[in-house]
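There's a structure below that I have some questions on.
Just one protein chain is left out here, and the rest sit where they should.
Going in written order, the chains are labelled A, B and C, and every chain counts its residues from 1.
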Amino acid sequence: DLPLALIAGPCQLESREHAFEMAGRLKELTRELGIGFVYKTSFDKANRTSVKGRRGVGLDAALPIFADLRRELGVPVLTDIHEREQCAPVAAAVDVLQIPAFLCRQTDLLLAAAATGAVINVKKGQFLAPWDMRNVLDKVLSGGNANVLLTERGASFGYNTLVSDMRALPIMAATGAPVIFDATHSVQQPGGQGTSTGGQREFVAVLARAAVAVGVAGVFVETHEDPDNAPSDGPNMVPLSDMRRLLETLMALDRVAKTAA
Amino acid sequence: DLPLALIAGPCQLESREHAFEMAGRLKELTRELGIGFVYKTSFDKANRTSVKGRRGVGLDAALPIFADLRRELGVPVLTDIHEREQCAPVAAAVDVLQIPAFLCRQTDLLLAAAATGAVINVKKGQFLAPWDMRNVLDKVLSGGNANVLLTERGASFGYNTLVSDMRALPIMAATGAPVIFDATHSVQQPGGQGTSTGGQREFVAVLARAAVAVGVAGVFVETHEDPDNAPSDGPNMVPLSDMRRLLETLMALDRVAKTAA
Amino acid sequence: DLPLALIAGPCQLESREHAFEMAGRLKELTRELGIGFVYKTSFDKANRTSVKGRRGVGLDAALPIFADLRRELGVPVLTDIHEREQCAPVAAAVDVLQIPAFLCRQTDLLLAAAATGAVINVKKGQFLAPWDMRNVLDKVLSGGNANVLLTERGASFGYNTLVSDMRALPIMAATGAPVIFDATHSVQQPGGQGTSTGGQREFVAVLARAAVAVGVAGVFVETHEDPDNAPSDGPNMVPLSDMRRLLETLMALDRVAKTAA
Partner (left out) sequence: DLPLALIAGPCQLESREHAFEMAGRLKELTRELGIGFVYKTSFDKANRTSVKGRRGVGLDAALPIFADLRRELGVPVLTDIHEREQCAPVAAAVDVLQIPAFLCRQTDLLLAAAATGAVINVKKGQFLAPWDMRNVLDKVLSGGNANVLLTERGASFGYNTLVSDMRALPIMAATGAPVIFDATHSVQQPGGQGTSTGGQREFVAVLARAAVAVGVAGVFVETHEDPDNAPSDGPNMVPLSDMRRLLETLMALDRVAKTAA
């Protein structure tokens, strides 16, 4: 069992400057703490609750920034793709292609992502049982790509609410794929604010601690220097200034969990 | 309140002959009964549980068949699309473009579909509250297309199970859009058979009766002359030979419901 | 299949005068409409959300009123019991003993109720699958009492919400017991108002119509001449003045449903 890794970054790529600032500070923090780090950012929010939600800078503007982040800062980059055609160009600029939860059963998207040879992180649909990720994983494997991460991000629980079933973590791990716990989207309240999605930032640490104690390969945490003014997912992003303390606790829990396992 | 309409057909377009046979028999039946009819069929099953599931004849083979069904039989045709690029060519061959439930929040797909001017039928995601379909509808309306149907097809209820909340029907109807009840996919047991999705055909009539008594614009029922040997959704398709009796009951309930409303 | 019956009345027994007034008006209405009628009322609300909720007149005050309602008005009476010791004295004064949903698995309560020989109406727990009511029914049957009704009143669906799964009706009917649909408690929002339970009166008719179209032996509807000022369950009781129209619709749907079944 390798030590816990971190996938983190702001929800959206806001600008080149913001991306370098965030990635640089996270790189520094994770190096100090000694935890593996992948920088997460999105070039397009393709499924906002409302058509009026801000979507991001777009693919063309983002790709050179992604490439520069990798080259200049030396941090691996993860981003999410939504359409088949995006897979190849995006894979040329990043390390990890992420399949959004709503799209986790779209065969063609999974196969196009697999074909790039990049690491693929598939988020489990809110509508999917953890054992059914076996079929999702097999789609990517059938495309000749064995570098697959599976991410838990909550299951539908009544309306406008998700619940995190910690049993999902060992169930998905039994496939052999590394399992990531997404503590940010697991505390979403989908649609819970009328024309946007709410969140419960206060539970990010709660769920992340639980998942790490069960045993995961990594945690996914969106963070921002000023979440309340971020263009998306503000209600569930962790302030950057809280990340050190959160990570220290998670790393201590991880050591216990992996010694005990 | 207009009388109940029917969207029906086999899950997949299996062949030109099969499509003409099914559409012809359903056209005849619905004309005898005096119920409006739209023929439903899919050219591609893009999100099968397993990568090994049969996907259908594909877009290129399907479009001329769709066009011929409309021209030769005079039946309106509905099919589902999965990617932006499919919207324009498919809309040229059919009457109704259907947005699959998993994709109901993909803004670009909704806008591309809207731009065709075709009637758009959006299925409510299994992960979505009925009131949140207001935002989905607004995405299509913002694309300048007001011909939108909203379809209930079940909500996630624990793992591998859906539940049909009949309150969703009036809640969605309050948006002003006609509401369809999909009695076929509402009885799915997603992933419930390991590498395929199960279903409970015996509850199709149960849920359809309930929905019609509440009051809907139409019902969506997949049917096949031999469901147990159909390439997909067999467990939840109704045998064609049972359709007359089912429709007679639904039409009688519809008359009561719309008199009382 | 016998025609639809009605179990109705106010949530609480408020006073002798109120009980006679309500029972008398409901008796008259149901006689005019030609629908079987059982008068429902509670002498104690034993599981209010808050300890401060009003609980009712109590057992001793209620029993003579129950007996007088039966004798003077000739209406059968149903009430709910909460403890073993209540079964025998209450059964002497009423026709139907009702087991509350939370208590549907309490073996001793079921056996004590069974032993009275009264008709037993068991409400399905919000936490119970419909097929598990077979075991509950068997407990009563093992007590030598075959006069058992099973009532659907919603299943837990996330927090503070219930959902009515219409499949539960035929599943429970397969036990051979008559099935009742409780349209009042199915629209509760348990705990949804902080220290009391909310409700959605506007969905009573929606769910009752759905259930009757599926096919049930009876519906359970709480009603009050002034629900907004009732001591409990006000948010989900139907105004008495709306009952005629609701029942006319339900009876028309019932005729279609039972002709078709």
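Keep in mind that, in the parts below, a residue touches a chain if its C-beta (ideal position, glycine included) is under 8 Å from a C-beta of that chain, and two chains touch if they have at least 3 such contacts.
This is a predicted model, so every value here is computed, not measured.
A.B. asks: Looking beyond the chains shown, say which of A:46, A:141 or A:253 touches the absent one.
C.D. replies: Once the missing chain is taken into account, the touching residue is A:253.
A.B. asks: Which listed residue (B:24, B:76, B:158 or B:231) would be found touching the missing chain in the intact complex?
C.D. replies: Selected residue, touching the omitted chain: B:158.
A.B. asks: Give the residue, chosen from C:21, C:68, C:83 or C:248, that touches the chain omitted from the document.
C.D. replies: In the full complex, the listed residue that touches the missing chain is C:83.
A.B. asks: Can you name the residues of subunit A that touch the chain not displayed here?
C.D. replies: 155, 157, 163-167, 169-170, 200, 202-203, 206-207, 209-214, 245, 248-249, 252-253, 256-257, 259-260
A.B. asks: Extract the touching residues of subunit C with respect to the undisplayed chain.
C.D. replies: Residues of subunit C in touch with the missing chain: 46-51, 55, 82-84, 102-103, 105-108, 111, 125-132, 135, 138-139, 142, 155-156, 159-160, 190-191, 195.
A.B. asks: What residue numbers in subunit B mark contact with the hidden partner chain?
C.D. replies: 157-159, 161, 163
Simple rule for what comes next: only the chains that are shown with their structure count from here on.
A.B. asks: For subunit A versus subunit B, what separation do you get between their C-alpha means, in angstrom?
C.D. replies: That gives a centre separation of 33 Å.
A.B. asks: Residues of subunit A touching 2+ other chains?
C.D. replies: 159, in rising order.
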